[in-house]
Structures are given as C-alpha cells and as structure tokens.
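Shown next, in structure tokens, is the structure this report addresses.
Shown here is a partial selection of chains from the complex, left in place.
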Amino acid sequence: MIRFECDYAEGAHPKILEALVKSNFEQTPGYGEDIYCDRARIAIKKACGDMSVDVHFLVGGTQTNTTVISSILRPYQGVLCAETGHINVHETGAIEATGHKVLALQSGNGKITSNQVRKAMKEHLADSGPEHCVQPGMVYISNPTENGTIYSKQDLIELYSVCKDLKLPLFIDGARLGYGLAATGNDLTLEELTKLCDVFYIGGTKVGALFGEAVVISNENLKKDFRYMIKRHGGLLAKGRLLGIQFLALFEEGLYFEISKHAISMADKIQKAFRDKGVIFLYDSPSNQQFPILENKSLEILEKKYAFAYWQSVDSEHSAVRFCTSWATKIEDVEKLVSDIITS
Amino acid sequence: MIRFECDYAEGAHPKILEALVKSNFEQTPGYGEDIYCDRARIAIKKACGDMSVDVHFLVGGTQTNTTVISSILRPYQGVLCAETGHINVHETGAIEATGHKVLALQSGNGKITSNQVRKAMKEHLADSGPEHCVQPGMVYISNPTENGTIYSKQDLIELYSVCKDLKLPLFIDGARLGYGLAATGNDLTLEELTKLCDVFYIGGTKVGALFGEAVVISNENLKKDFRYMIKRHGGLLAKGRLLGIQFLALFEEGLYFEISKHAISMADKIQKAFRDKGVIFLYDSPSNQQFPILENKSLEILEKKYAFAYWQSVDSEHSAVRFCTSWATKIEDVEKLVSDIITS
Amino acid sequence: MIRFECDYAEGAHPKILEALVKSNFEQTPGYGEDIYCDRARIAIKKACGDMSVDVHFLVGGTQTNTTVISSILRPYQGVLCAETGHINVHETGAIEATGHKVLALQSGNGKITSNQVRKAMKEHLADSGPEHCVQPGMVYISNPTENGTIYSKQDLIELYSVCKDLKLPLFIDGARLGYGLAATGNDLTLEELTKLCDVFYIGGTKVGALFGEAVVISNENLKKDFRYMIKRHGGLLAKGRLLGIQFLALFEEGLYFEISKHAISMADKIQKAFRDKGVIFLYDSPSNQQFPILENKSLEILEKKYAFAYWQSVDSEHSAVRFCTSWATKIEDVEKLVSDIITS
C-alpha cells in the first residue's frame, strides 16, 4: 500500500535523526532551556526576519492551538474562525475545554475574509445586550487551510488591518506552513507573514520533524508568562532539547523550505495528472493537499494500491477524496500513481 | 559539568534510537493505530500479567495526570494526594485547569496512608452540608514518590482496600516506576501493582525513552472513550508510532527493568559514599533520587564539578539537595563523584 | 410607555408577595432544606404526576442550563441543540465555560427533529476517527422555543425515542413552560412531558415568580449529588426558602397554569389584531411571544407608545419584532395596542 492519506505517515528527515543520534548522550538542562533550543530560536528569528519575536517549542498542533488561544482570550471571549477550522471540528472540543466558544464563520474554501470579521464584530456590538453573547476576542486562521487553499499577501494585509482596527489579535495556525509558503502561486514570505499577524506557529510534525510546532509571538502583549501557559497545558517537554535539535536542523540551513518545495512538486504532478484526465477538484488547492472529485468506481480501483482520505460525497456516483504529499513522498510512488491515473 | 540534577538530561537508550532510525521511512497510520503501538500494547499487557487491561500512550507526565484525573472525576469532585504530590505543586495548576481541586493530605515523606484517605472521606461525609465542600473522588499517589520513597506491597494492599471500600479509584503516577520496582527493598512486582490500583502509568521519559508515558487501565469503568480524553487534552500524537516503537523496545525483552536496575545501582553507590561519611538524608529513599543533607560549604565545592538540585534549607549551615541517577548515568561519573565525596 | 418587550418586566404575582411577607420572620434552615421547599417539591411532584422525581430550585435560567448540562456530559461530550437555542446564542458562553461545546443544529423555527439528532450521531460515528471530534452527549430543547413555537406530543415522543435509542439524555428548558402548556393547540400535559424527557425545568422567573426555576429530574442516573453541582455553580441560594415559598404559591393550587392561560389569551388578542390587518408573522407561534413582520414606518409609530423587541430585518422596508405578554399583562394595555393596530 502506498500512502497518500496524510502528511505524517513517516518519521523524520534523516538530518534530524542524525542530529538526535549525535547529541544523544550529551547532558542538557530540561524544559527548553538548553543550547539547542537557544540556537533553534535564533535560527527561527532570523528566518522570520525579526530578532525581537519570542519563540517557543511545543509538541503538537491541538496543544499549541489550545495554549495560544487560551493565553489570549478573556474568559467571556471567543475565537472567530472558519467553520471548517481545525479548532472547530477536529480537536474534540479542546478550545471549549479551556472555557471558550469557537465562533464559526461560513467558508466555502477554508478561508475567511476581513469583511466577515468586521461584520461579526459589528453584529456583536449592535446587539441591544452584547454582554449576553460571547464577545469576539481574536481571529484564528490556518495557512494553508484545512482545504489546501492559501492566503495571498493582499488577503492577509486586509485581514490583519481589520484585526488591528478591532483590537482582535490574529493567530495563524501554520501546521502546514512550509507547504503554504512553497505553494504554487504563493506571494507571501515568512518575513511578511511574521509582520502580518500577532502570533503564529511553524509546523514541524507535518514538515520533516518527528513532532514539534514552533510558536512565534511578535505582539509584545502576548509574550508575558507564556511558559506558564505551556506548562499548564502539559506542553512543556521534559527533554525539550528534542524540539530544539529538530528545529535547528530544519532552520539552520533552510532545510524546512527545501523539503516543503519537494512536497509541492509532488502534489503538482498529481494535480496535473488528474486535470489532464478532466477531473474536477473540490477546492482550488495549490499546496500539498489535493481534493479531486472522482467516480466511486474509480476510487474502488485506486484504493487497492493507494491509501487516501475519503472527504465527502458529491453525488450518488462521485466523491471528493484527499491526496496528501509531504517532505517524505517518494517520486517513484507519485509516478506510479500518475501512471495509474493516466491509464484509468 | 557532570549532571545529577534530574533523570531526563540525556536522550534515549541506543536501542530505541536504533528502532526509530530503522522504521523511519515506513508508512503507518497516525494517532497510535499502527502496528508498533499494537505490539507495544501487547508487550506491556504481558509485562503487567493481564491481557484485559487497556494501554494508551501519551507524551508527558503532566498531560497524562491531567487526562487520567479529569476522565475519572465528576465535576464537583477533587483528588486526594500528598501535599508534596506532583499534581499539587509542580504542574502549574493543570488539574485545576480541568475544574478540579487537589485535596492535599499532609505527608512527611511523599507517601499517604490508607488511614488518611479513610479520615478525609469520613470528615467530608460528617459535614452538616457536605455539598458545600469538594467531594473526594479519587486517590492519586506516585510510586516512587517525588521524595524517592516507595510503597510496599502491604502499603498498597491497605490503601487499595480502603479505596475500593470508599469507591475511590486509585491512580498511580509511575513517572519513575521502573526505578521504584528496581529499588532496594522493593517487594512489589509490576503484575501485583497492576492488580492493586485502577489505573497507573509506566514512565518512559525518565526511564530510557525520548519521551512517553504508557497508561494502563484495569478498571473496566474507566476504559470507555479514553481516546477522546487524550485528544481533548492535546495528547494524541500524530506520529503515534513513535511511542509504540519506544515502548516496544523497552518492553519486548525486558530492557525497561534492566536499565532501571542500573540507575538504582548507581544511586546506591552515591548513597553509600555519603553514608560512609556520616551524612544524613532528608528522606529514606531506596530509589534513584537521593536527598543528602550537606554543609553549605561542601555544596559550594561540589557544584563546581557536578550539577544537582537544591531542595531545601535545613538550618543556617546545611541544605538538602537532590542527586538523581538514571538509565544513562555513567559509572565513571559516579566514581568521580564518590571519590570526591570520600575526599571531601 | 407600555412594555411588551419581554416577560420579566414586572415583579411577582401578588399571592407570592403575600406569602413572602407572611413568612418573613419565620426562622428556617438555609439552602433549600426548609419546610417550604419540602412542600413545594411535593406540589411539583404531584403536578408532574410522578412522586419519584427529584426537584431542585435554582435562581435563574443560565445558571440552571449550565448546572444541568455540565452534570450530564462527560468532558469530551457536547450538547446538541437548535442553532437558535438560548445556550448557543444568549448565555455568553456559559456552557463552554464548563468545558463543553454546543453542537448547533440548523433550525428555521427554533425546533429540532428526531431525524436531525439521529443524523448528527450517525455522522459522528461514521467519522474515521470519531475521537477527534466532540461526541454528542445529550440533547437540549426549549419548550416553547426562543421563537415561541412548541413541540407537539408526537414531536416529543419521536425525539425522546431516538434519544433513548442513542443513549442521549433529553433536557427540556422550560423557562416559559407555562406558556407552552397553555399555548393554543398544545396537546401536551405536564405529566406527559415529565415522562418524555430525562430532566426539565419549570420556569418561574417569566411565569409569576420574582425569580426561580424548578429542575425536575426523572432519570435515576442523573439524580446523584445534584446539590453539589448546584453549589459548585453558585446556585444554592442561602435563603433557599424564598424559592420554596414561591413555587409553593404557584403549584399548590394551580396558580401557575391559570396565570399562564392569561398570558396566552393576551397574546392571542394581539396576534388576531395583526392578522386581521393582513400582517405576516416570522414564526408560527401559539405562545406568549409574537413575531409580526411590520413596515418600518409602522414601527416608528408604535414605538412611541409601546416597548417591544427588535428581532431582525426582513427587507429594506420591513422588520420582524417581538411582542411578549406575560402573567402580568394588563388587558387595558392590550386593548390599547389592539386599537392602535386596527387604526394604523
């Protein structure tokens, strides 16, 4: 079985494993206060083009979303996000577990607009008794989104401008950030993204690491006592250096960007093969997740050799599915798939 | 600097690293539903002598304590534990973050007794309006405790008997369980411990793994939907197999027990060196943590070569400190320390 | 200004005030353990036709919803309800404050159907990894709904049957229950309703009392330790007898039902006046809340003499508004309004 159902099916990039093996018997302090974390923080600050940001390492995405969001909101506030946002549908209520409502906005493709945010806040304030309702307190987006779509520079400039107007911190979930930045047509750099939000994270789990997400906080008001927040949510890894070692390997010499490009080139090949066959896509995704709408009988054939994710029924004879590539996707596997698409 | 200040200063046992490297490019499903986790679960069940228990893998201790405790308690219940218990003092309120009070019981050495539990419940029920107070809903102990002390088989038989009487599930934090089972004078086996509580965990982070804690649930009532609880607390690792691979390496052929013995033998040497010099210990610890009470001026000399943890002031001239050994402690490092103790 | 904007604009029914004054200097135990609460509980049990139910008195609706819902759900579960449900839109996240997601179902008129509940559960279980999503754990409905609509006996039989099938406790918010039971066309009795759910409450605040909601628990599994839950949510009134005295006055001789009928007869008059003028209604409400769609210019005239609630814009020239009657609505006020409607 060749697996395209997710972007976390393999371990880590060999350079990361090598670094873990090499450092294995060194003795370091725990909880992220070691030399590797220090060096990784510097490498990430450089990559973000801002040495004044704070960088923290956490283990996984749900934990990171929960920690960041609950560090920002006042108790009576909620977080605006797309109805398809990960925090709204795939985290078993981890945000609600911290006492906050997810304020879902309609979204066809996983993105939300500055107008939607402005409207939500306006409607809240127009209520005769706004204190009877959850107050929007921040905005959460993913880039790329759960649907593979990406925010353009202009999208983000407009969204962040509204957020600043309304005093709503903007948080970008970058679980697949590398694939968004490498996506075909993307016009946003990591430096620009750093300036266009208050806090975001750089996903490692799906982009080369065994695990790990690097939170980057640029808004001065959100920096204080963040380590307390991490600990309270069970996210302060005892052997914190494991995160430092991995992110150092990814960011010291640009490995993160390089392996992200590979995933996109693999996704592009798959997309092209489907398009050449006249297949329609559920979302217009330029990143590492592709959502072709296929005949159910074609799916039956493909699933004998390939693992992919069922997404949704489109009509009685067609379904949308998801094919994911990653840093680890082998070109020969993609070639096999492409060949099977062509001859199908 | 030679480090004895904690038991998580190094990476992982070489056999674990080897297994991670070897499996690195295999493709597996995520979230603990892979073949390595399956095999590790079976290996642990065998080691526990009970194939009917449920086994789940989480990343860290605070996360595990929070997930287990909040899965057991009703909203108005609290957890009885020693005042020195990890959940009471060193988790930044992670238990309270789930809405539950930690009901601390006095403890000189980190342990609590069956009588204390019985008394706490009796006092609660004797209140004229018990519903105005937090109801004790479970008991949490650590074995070994944060002070290095261990529960004897008889201790645990009595405690668990009271717990069953009072319908209070008993949860054992085994972050250092290997070192407790290998401790000099311990008369408890893993099989017996499995029978003498409702749920416990086997710590990997401090005993050979990069990270990871294996929760073992024997009480049938506590098994349902536990994966939802893990996910809600951000503890469901995407590349779950990393946990399976590590625990498989630790339990397939008894590595866990073997490396635990090494830590104890190292701790015994340190203890003996101090005792031979007439040093008194703060707690009577037979496990991998040793708490000698030293003259402050001796500490100044030792801390030039060795890292250890300051514990508490004893009088104006003496302080208690903690020396930890682990699976990774090198005999030559211990020999240097012993030699320095002897000549001090 | 004559007020029709809500059903809590006045104090209490005179019989209630009289009972409060009469008992004022009696000394009783606190927290609901007095003779008045005892007698009120019996009166309510009789009215429900089931002496085995548990009856508890709380002060307000949000508090009651929060207490009941958080007493039922496991941490990873959410509550299914209409998107317009009070707990979803008008309680400032009080449910989320207890860690639970509100799982909103589409609803045109405030009601939800048994099919929607079945579908929601089916979809949850069909997910490849249901533990990544909030598990539906109970169903919340209001009767009458926030839109004035009511559940028929058949509606409730079907809904409760599905709930029992799926092991989802059914909770009915009866903040306006009296007005629902008295509504024109209602075919449900209090006895029947008691049998067709697991727990519900009888609203006092909007139906004759100064304040107070009487929770009726028929499901045996939900009874245990409910007073702890009330106290934890700050709902255990020190002078609990105030609630007993009020509910005793309301239920000892059927006052609750009698005054509810008055409110409906007042609402019917208003509804008829509007209908006779050809006015369309936003919802088909047979209870004490009426939602006529009026020309904006008519509203400008009406609002000089009457207070009513703005509900929503319908088109550029029309808006829906809400007129509420209550136990306290004066017939002369209604007659004035009707006359103004006729001549408008």
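By written order: A, B and C. Residues from 1 in each chain.
Note that in this section contacts are C-beta pairs under 8 Å (C-beta built on N, C-alpha and C of every residue); 3 or more make two chains touch, one makes a residue touch a chain.
Given the structure is predicted, the values throughout are model-derived calculations rather than measurements.
The complex in this file is a homo-oligomer whose displayed part has 3 chains and whose full count of copies is 4.
Basically, only the chains that are shown with their structure count from here on.
Centrality by Cα centroid goes to chain A.
Averaged C-alpha coordinates give centres for chain B and chain C that are 50 Å from one another. Centre-to-centre, using mean CA coordinates, chain A is 34 Å away from chain B. Computed from the mean C-alpha positions, the centre of chain A lies at a distance of 42 Å from the centre of chain C. Residue positions 91-93, 97-98 of chain A each touch two or more of the other chains. Within the complex, the chain C residues that touch chain A are 75-76, 78, 89-93, 96-102, 128, 131-135, 309-310. Residues 31, 70-71, 74-76, 98-99, 129-132, 135, 225, 227-232, 236 of chain C are the ones touching chain B in the complex. On the chain B side of its complex with chain A, the touching residues are 1-3, 5-6, 8-12, 14, 17, 20-21, 23-30, 59-64, 66, 91-94, 97-98, 205-206, 210-211, 228, 231-239, 242, 307, 328.
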